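Here it is, the structure, as structure tokens.
All protein chains but one are shown at their positions in the complex.
So that you can tell them apart, the chains are marked A, B and C in the order they are listed, and the count of residues begins at 1 in each.
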Amino acid sequence: MMKTSVAVLGATGYAGSELIRLIEGHPYFVIRHLAAHTQAGKKVSEVLPGISGPTSTMALTASDAPIPDDVELVFVALPHGAAARSVKMALDTGKKVVDLSADFRHRSAATYKTAYGLDHPCPELLKEAVFGLTEFSRADLINARLVANPGCYPSSTLLPLVPLLKAGVLDTNHIIVDSKSGASGAGRGEKTDLLYCEVNESVRAYGLPRHRHTWEMEEWAEGFSGEAVSVQFVPHILPMTRGMLSTLHLFGQSPEHWHAILEQAFMSEPFVRVLPEGSLPSTGGVNGSNRCDIGLVATGKNTAVVISCLDNLLKGAAGQAVQNANIMFGLDESSGLSAQAIWP
Amino acid sequence: MMKTSVAVLGATGYAGSELIRLIEGHPYFVIRHLAAHTQAGKKVSEVLPGISGPTSTMALTASDAPIPDDVELVFVALPHGAAARSVKMALDTGKKVVDLSADFRHRSAATYKTAYGLDHPCPELLKEAVFGLTEFSRADLINARLVANPGCYPSSTLLPLVPLLKAGVLDTNHIIVDSKSGASGAGRGEKTDLLYCEVNESVRAYGLPRHRHTWEMEEWAEGFSGEAVSVQFVPHILPMTRGMLSTLHLFGQSPEHWHAILEQAFMSEPFVRVLPEGSLPSTGGVNGSNRCDIGLVATGKNTAVVISCLDNLLKGAAGQAVQNANIMFGLDESSGLSAQAIWP
Amino acid sequence: MMKTSVAVLGATGYAGSELIRLIEGHPYFVIRHLAAHTQAGKKVSEVLPGISGPTSTMALTASDAPIPDDVELVFVALPHGAAARSVKMALDTGKKVVDLSADFRHRSAATYKTAYGLDHPCPELLKEAVFGLTEFSRADLINARLVANPGCYPSSTLLPLVPLLKAGVLDTNHIIVDSKSGASGAGRGEKTDLLYCEVNESVRAYGLPRHRHTWEMEEWAEGFSGEAVSVQFVPHILPMTRGMLSTLHLFGQSPEHWHAILEQAFMSEPFVRVLPEGSLPSTGGVNGSNRCDIGLVATGKNTAVVISCLDNLLKGAAGQAVQNANIMFGLDESSGLSAQAIWP
Partner (left out) sequence: MMKTSVAVLGATGYAGSELIRLIEGHPYFVIRHLAAHTQAGKKVSEVLPGISGPTSTMALTASDAPIPDDVELVFVALPHGAAARSVKMALDTGKKVVDLSADFRHRSAATYKTAYGLDHPCPELLKEAVFGLTEFSRADLINARLVANPGCYPSSTLLPLVPLLKAGVLDTNHIIVDSKSGASGAGRGEKTDLLYCEVNESVRAYGLPRHRHTWEMEEWAEGFSGEAVSVQFVPHILPMTRGMLSTLHLFGQSPEHWHAILEQAFMSEPFVRVLPEGSLPSTGGVNGSNRCDIGLVATGKNTAVVISCLDNLLKGAAGQAVQNANIMFGLDESSGLSAQAIWP
């Protein structure tokens, strides 16, 4: 089988580096073009220490350099705002796109403006974009030209939340999501508060009163379940590189039955594991894999706690992007992805 | 001024080591007796790498060895269950005691049994014990013989919660406390899940469905405020040595006024700092100090998030123990304690 | 192609877990039998959080349980001393063995006794065992029944040292090896000095005056190069889970030519990368991969510094074990292994 040529725009961020690694190990994709605006002209190995072999000697081009004709699939890992124009250019030249930015995650330009403070650069594409939370989006992914890859917080939250919403058991006015993320989720920007000595041995909340991903969570909780919800969401940054754990504090009816709902929802999924009742996952158990681990404990007559863990750079970004691309290209959904963690 | 002679029982755990350090730097206390059951006979320096000088060459005695007559103050940092008997012995020989274990934190032996699964060894002392959350307990501390030093989770939670409860603004049926703790809170036991490689680069929840500190929180929330409450509490262990951050997800009336309530409550406190509205604390900003930093953000018409940070070994254990002891002995409450963090 | 059935003895240590992960992703090997003495009877998922899918539900057997007849390849990841007998049993039943312990790394039982303080349990097998530092052992690996997988420290040291020794440029009386290792190299034993809070935010040397791996380094430096050497070796444990960096402080003639010697030696190697002169590797750039990165800088007229980095659980243990097994079974040496790091 001939390999599909792939481009990565924004190749030198943390998600970009993971995309390169995954494609390097992919049986049906091959890297053809790598762009990284601020590093244009450098070799990959000068910027990404983990990549070796032929790809490491490729030259990085500018983000807006023309993409070779034979490239059929473009992963866009650029900042929101900047991503949209690159997405449009790629689509206009007949390529399929998985966009890891936030630019096409909302169905309306108005919501996008509220959440990100920007007029949407290409509102005409919003309708077409498929929100690629793979487990809930497969039917639409098959024929998609443009997939909006979900944010890491919404991915970890929606996976357990949607089946419970569909089952109609939740008090939708008291959904609390308390998330803990490794620092790689904040990107590779040169900011004081991302320095080693500021992150290490410390934890802090951020993004209050309303983090941007809250809109995405609420929109797709309703989009996938039909239930309108209000989410109280507080993200925290932890002293670890990878990993995201979301703690869902839930109220509702008969929480002793909720574990079965989750088991039923994910029993055939290759990348979602529902732990036995009473078992709780850790991010260490999913890092390096494309897996999301979910645990649930009923804590009272009308309360339960759900813990959801994933690797923010894999199931929360590059891994899910490849999972979505596999479906777009008619491949086995697991191609080039591993469900085994790099542990410890 | 002559120094008061002090004993530490359970001197070689993490809280014990901090007690030694604080007493070493204390202007009015001096170490006279150090006990550590499993390490009896060894010198301090063989077990505690951070302690130097004359104290480091003292020999550790058994936990039940007689305490010298001239010792007036005993800090007990033994496991719950074991602590109670040592407390009683010390009281019976005329000494004052600060007990860092859970043994005297509850007013009834029944609650103790529910939370810890043990018949209380000395129920007759429960009435007398003063629950030493310093900021709310000063009047009782002055004449106390026995102080029950609060748990780290209740300390970080009750400090911001009690003033809001007193103000009557909270929906007491929807109080969610999501806490994040450094690994030192789990003690120095040789357990697989406390090994470096299991804790590092990972986060996990534990203690579900109902962590033992939940009873302590609920009992003293009511004890200090008069309001009965139900708390949904989920603790997490993080890849850091020290530091505790508790995120309180709160519902109620007019959250835009709550910041002023906290400011008012703590304006004269040397070891509680309420940050300006919109500012959020980090555990890095309190580690090494006896300070608790509190931030509050209103997140909706009837919701707010409170973030409370402290060093679990200081304001959450040894520091608060010394703060309480200072009051018991008529000293300046800040003696031997610092409000400045070791940062970074 | 039918897959070769594989057993792992000592499956629940850190190297054992990596062996399972690698075999799970291997195109020609399949797990058939997993043994772990202290955990016998449990399911894999109860002990190893990172493993999911069918293997995670396999039951662990005792280390000395009979290995199924159809198993052709046994990886032994037991402690030294205990490993030898299991190795012998496996060989006696016609299986090939890669032993990750130290039991067969020395050519004489006398050296083994000096280094490990034990009479060798099976000295008759020492002659046959092939010391599997893959890059220097290929010819012997093809027909090997028993491969002694090198220690992590010797692997990281010998890879750059041997070519320089062969070239005859080194002062063999002043070879200093200063190594830095992640804590996973110390294993999963429940020891106080491996607790998170003791390893975190600290670095220490250990194993002095002469760490056991010193004999292995000296024996195989001479074994592969013909030059007798004396190595001053000091290992350190660092606050990180994986990764090993060895700093070789070298004296000798014309160090400005040494970089070319290393480039020449490894130019065709899939898992050794010599960085451009002046570039220095980091362990972060090799973690999760089977790669060893080497940098060299001439620091004076007769001095140079060589830096060698590898993932102690991969090229330093499980990865090299699979690399060796691939050769033993006539497979592509890279099967099931990646040269790309999990970065960051």
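By definition in this document, a residue touches a chain if its C-beta (ideal position, glycine included) is under 8 Å from a C-beta of that chain, and two chains touch if they have at least 3 such contacts.
Keep in mind that this is a model prediction, so the values were computed, not measured.
Student: Which is it among C:137, C:283 or C:324 that touches the chain not included here?
Tutor: Missing-chain contact among the listed residues: C:283.
Student: Which one, A:201, A:219 or A:311, makes contact with the chain that was left out?
Tutor: Looking across A:201, A:219 or A:311, the contact with the absent chain belongs to A:201.
Student: Over the whole complex, note the residues of chain C touching the chain we left out.
Tutor: 174, 176, 178, 180, 182, 197-198, 200-206, 208-210, 232, 234, 236, 238-243, 245, 247, 249, 251, 280-285, 287, 295, 297-300, 303, 305, 307, 344
Student: Mind listing the chain B residues that contact the chain we can't see here?
Tutor: 14, 17, 20-21, 24-25, 48-53, 184, 201, 241-242, 273, 281-282, 284-289, 291, 293, 338-344
Student: Using the document's contact rule, name the residues of chain A that touch the chain not shown here.
Tutor: Within chain A, the residues touching the omitted chain are 14, 183-184, 188, 190-192, 194-201, 239-241.
In the analysis below, only the chains that are shown with their structure count from here on.
Student: Which chain's centre, taken as the mean of its Cα atoms, is farthest from the centre of chain A?
Tutor: Of all chains, B has its centre farthest from that of chain A.
Student: Give, as an integer number of Å, the spacing between the C-alpha centres of chain C and chain B.
Tutor: Here chain B and chain C have centroids separated by 45 Å.
Student: Round to the nearest whole Å and give the separation of the Cα centres of chain A and chain B.
Tutor: It comes to 39 Å between the two C-alpha centres.
Student: Could you tell me which residues belong to chain A and also touch two or more other chains?
Tutor: 201, 241-242, 281-282, 284-285, 287, 344
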